[in-house]
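The following block contains the structure, expressed as structure tokens.
The complex is shown incomplete by one protein chain, all other protein chains being positioned as in the whole.
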Amino acid sequence: MIKNAINPSLRGGFQAFRGSMMMRSMTSSVGTNNIGDIPSQTVSTQNFNLLKFDSNGSKNLYAILRIHNIPYLVTKGDKIILPTKLKGVKVGDQLDINKVTTLGSPNFTFNDNNGINKDLYNLKLNVVEITREPYYEVYRKKQRCRRLKTFPVENYQTVLTINELSLA
Amino acid sequence: MMIKGLTSIKLSSTSTRCIGRTFARSYQVAQPDPFFKTEYDEIDNYGSYKNTRFTHKLPETTAQQSPLLVALHSRLNLPNKYEHSTLSQALNLIKNEGLANNFGLNTLGKNLLTYYVSEYLLMRYPRLPIPVFNEAINAYMGVDSLYEVGKSWGIEADVTSKLDKHLSQENELLKYGRLRFLEDSEKSKITEDGIVELNEYESRTIQGNKFISSESEAYASSVRSIIGGLYTHCGEESAKKFIYDHILSRKVEFESMFQFSKPTRELTRICEKLNLTEPISVRLIAETGRLSSHAIYVTGVFVGNQKLGEGVGSSINESKTRAVVNSLLSYYLYTPIDESGNPIKLPSDVNYKFEGIVGEGDVAI
């Protein structure tokens, strides 16, 4: 439904984070030293497995996906609230997002700004609700007119949930 | 030989009573319901048990005309093989109106649920302590959650009496798509706002100042029965998928289900049990400074070079306790993965092979 060009070539790279491997911690580390950019066309399975193990079987995993080129950072079960009505979509539809730029676990990130190859992850979105934002009014004053113009605003909202997010 | 067996069983149950004093039984004893008129050849020949009470099932053609049933069937995305009359049976808890009720489907559904929920928990969280494990089972398939599930499926309760239905000229078929658990006499009871009169079942379930209302139990039982019905019509695979989709997809926050009384001692015991030779040390990692207006301390729990957990607090003691609790949680909430990094297979999956992950049991402190 949401069309974005996928670049078939993959330029993946792991950014190792400085945090030590911990069993559980509430901290994050922000260092972004690029340890090994992988220039080849394929992803090294060894490195991808690193992400898989660190995410504990996709339990601690997030993805950054793009809808209308706006990034959304999601985990499984999250709701994305879009301030629009998606065209040609109704409640109960399942969406297949084809532009995911980042997959991340607590210590590793896999990133490709052109979109990660779809074979590497499973991501499914459900359209849960098409509703509106609360009603409000906007007043506009036009030149050379004494009166305020009132515009009623009640924008559409689309709610999507992340049905499935895991590494293949 | 045919024995009308109920009387003999009744006798044995009354014999537990002493003269002058009744002992409250603290455990469940299965008793046949005299209503079903169960008959059997030998008491231990379970295959010969038969309910001889005549009940009839709603004809499928009638059930298909009930709009509520059709809507529910389609809302739950049930396969075509699932009969509407079974769905109607799953919603019927009343015994004595001649229609088949959900007693058997409920039992079947409950067993299926218990199996899949406990399998999921045991394999995904093999180190959960028993009390938390039991509460987790309850969180997934207790009456409260199943009541919510039933409500979210849009099941309507049948609360109007026969007379009201007659007066409002309601289509008779609608009744078969509603959850029927109240007898007619109970429906016309006068209720006062803010006052609840408990019936016999409800007063048995009182714990503290909570009780299980017969409405929520009825909803839960209908949910279980629908699962049982799915198993009978479409087999185990689709029943399993249904349970994973509707019950196990709900979120349970395991982190907030633990209440530790002596966390440090417990952690020491666990380390002893795991044969960690090096001593545990709880050390300060960072602080904002003792004289800062809102001091923050970061503490870690270490065994040798390995950090087990980390905690942040506004006093040293607080951060220490948090660190210990976090490391305990990370131990208890461990999830095994296989060598390729995927979650391990469950015994009910195809091509399951034992991967040697068994919980090590609780520690005593």
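Each chain gets a letter, A and B, in the order it is written, and its residues are counted from 1.
By definition in this document, contacts are C-beta pairs under 8 Å (C-beta built on N, C-alpha and C of every residue); 3 or more make two chains touch, one makes a residue touch a chain.
As a convention for this text, contacts and distances are computed from a predicted model.
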Name under which UniProt lists the unshown chain, selected from "Exoribonuclease phosphorolytic domain-containing protein", "Type I protein arginine N-methyltransferase R.t1.c1", "54S ribosomal protein L51, mitochondrial" or "Exosome complex component RRP41 homolog": "54S ribosomal protein L51, mitochondrial"
Touched by the hidden chain, restricted to displayed chains: A, B
Hidden partner chain, touching residue among B:Arg53, B:His246 or B:Lys345: B:His246
Touching residues (missing chain, whole complex) on chain A: 18-19, 25-30, 60-62, 70, 72-81, 90-92, 104-106, 126, 128-135, 159-163
Footprint left on chain B by the chain that the document does not show: 67-68, 70-71, 74-77, 129, 131-132, 134-136, 138-140, 142, 144-145, 148-149, 151-154, 244-246, 248-253, 255-261, 266, 269, 285-289, 292, 296, 298, 312, 332, 362-365
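What we mean here is this: only the chains that are shown with their structure count from here on.
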Interfacial residue positions of chain B with respect to chain A in the complex: 251, 298, 307-310, 312, 326-327, 329-331, 335, 337, 340-343
Chain B partner contacts - residues on chain A that touch it in the complex: 20, 22-27, 49, 52-53, 56-59, 77, 167
